[in-house]
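With one protein chain removed, the remaining protein chains of the complex are shown where they sit.
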Amino acid sequence: MSVTLLWWALAALTVAGAVAVIATREMMRMLLGLGAFLLGLAGFYAWYGFELLAVAELFVYVGGVLVLFLFAITSMGRDREGRSMERRLDLGALGISAGMGLVLLVALQSTLPAAPTAVGASVEDTAAALLGPLLPYFELAGVVLLVALVAALAIIGREDAR
Amino acid sequence: MTSLALACVLMSVGLYGLLTRRDIIAVLASIEVMLGGAQLLLAAYSASVTLASAAQGVTLIVLATIAAEAAVGLALLVALVHRGRTRTDQIEEVRG
Partner (left out) sequence: MNVLREMAYLVVGVPLLIAVVLGLGVRVWGRAAAWIALLGPLLAVAVGASSLEGGASGSVRWLAAGDSVLTLGYHVDGLSAIMLLVVGVVAACVIVFSIGYMHGDRGYVRYFAILSLFTAAMSGLVIAGDLVGLFIGWELVGACSFLLIGFWYEKPAAAEAARKAFMVTRVGDAAMLVGLAVLWRATGTLELSAILGSVGSLAPAVVTTAAVCLLLGAVGKSAQFPLHIWLPDAMEGPTPVSALIHAATMVAAGVFLVARTWPLFEASPEARMVALVLGTITALGAATIALQQTDIKKVLAYSTISQLGFMFAALGVGAWPVAIFHLVTHAAFKALLFLTSGSVIHGSGTQDLREMGGLRSKMPLTAVAWIIGGLALAGIPPLAGFFSKDEVVGSVLAAAPWAGVALLAASLLTGAYVARATRLAFFGPVRGTGEAHESPWTMTVPMAVLAVAAIGLGFAGPSIAAVLGAESEPLSLGLAALAVGLAGAGALGGWLLAAGGGAYENGFPPALTRVWGAARDGYGFDALVNGAIVRPMAALARFTDSVVDRQGIDRVAEGFAGLARGVGEMFARTMTGDGQTYSALLAAGAIILLCITMWLVR
């Protein structure tokens, strides 16, 4: 599908959110930016026809990770909310980031096809793939999640024990 | 091509935030941005090398992994905050 106005709108949303994350001085604005970014990503997945992915993104990230951030901020105590964060302009980091982006662009430009194809995939087919050839990785992902859960509990638990 | 450019831009932005921001939460958020850009890249182009369904499946798995990482990162954040440290220059254990 050709690049349409929708695509550009989604792009603008995503980029605006990303910039807000890195540039704003207020914590709430940063969270809003993160949210916009994640929403934009979900939109992109939908544009490509990956319905399952879009929905998963919304559930897991916007509804999970973003809320997690919010909980973390609020659990820090009252003086943390609305507190202004520093930002600074670091030319070295700027150079490195720009360089990374450019290198990736140039490197992948030759190995990847020119335009993405939004073929879309049905849920049934995805399920068949996940439980079929991708089964090991699927299971591993489950293990990773379990480990992360235990780790988070361990880190927090030690806190409560003190 | 534009899609590729977009993903690269997002990753650059996230990287800059990772390297620059002083508050740990901001760093974590920047990491999310960067990884989000990577996911986008994966999603956009994996369909050209494999079945679309497999492409979606792979991206899904990656999504789950990154979410797990975010959770652990936030747990660490909470642990640090309880010790009163909220800025990156307050983490000194790896100085050497």
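All chains are identified by letter, namely A and B, in their written order; residue positions are counted from 1 within each chain.
What we mean here is this: a contact is a pair of C-beta atoms (placed from the backbone, for glycine too) under 8 Å apart; a residue touches a chain by one contact, two chains touch by 3 or more.
All values reported here derive from a predicted model rather than from experimental measurement.
Chemist: Among B:Leu15, B:Leu41, B:Ala55 or B:Ala68, which residue is in contact with the omitted chain in the full complex?
Modeler: Counting the whole complex, the residue in contact with the absent chain is B:Leu15.
Chemist: With the full complex in mind, choose from A:Leu13, A:Val55 or A:Met100 the residue touching the hidden chain.
Modeler: For the chain that is not drawn, the touching residue is A:Met100.
Chemist: Which parts of subunit A are in contact with the chain that was left out?
Modeler: For subunit A, the residues touching the absent chain are 92-93, 96-97, 99-100, 103-104, 106-107.
Chemist: Counting contacts across the full complex, list the positions on subunit B that touch the omitted chain.
Modeler: 15, 18-20, 27, 88-89, 91-96
Keep this in mind: only the chains that are shown with their structure count from here on.
Chemist: Taking each chain's centre as its mean C-alpha position, how far apart are subunit A and subunit B in Å?
Modeler: The computed centroid separation for subunit A versus subunit B comes out at 6 Å.
Chemist: Going by the contact rule set out above, which residues of subunit B touch subunit A in the complex?
Modeler: Residues 1-6, 8-17, 19-23, 25-26, 28-30, 32-33, 36-37, 39-41, 43-45, 47-48, 51-61, 63-65, 67-72, 74-79, 81-82, 86.
Chemist: Given the complex with subunit B, which residues does subunit A contribute to the contact?
Modeler: 3, 11, 14-15, 17-19, 21-22, 27, 30-31, 34, 37-38, 41, 44-45, 48-50, 52-53, 56-57, 60-61, 64-65, 68-69, 72-73, 75-77, 80, 85-90, 93-94, 96-98, 100-102, 104-105, 108-109, 112-117, 119-122, 125-126, 128-130, 133-134, 137-138, 140-141, 144-145, 147-149, 151-152, 155-156, 158-159
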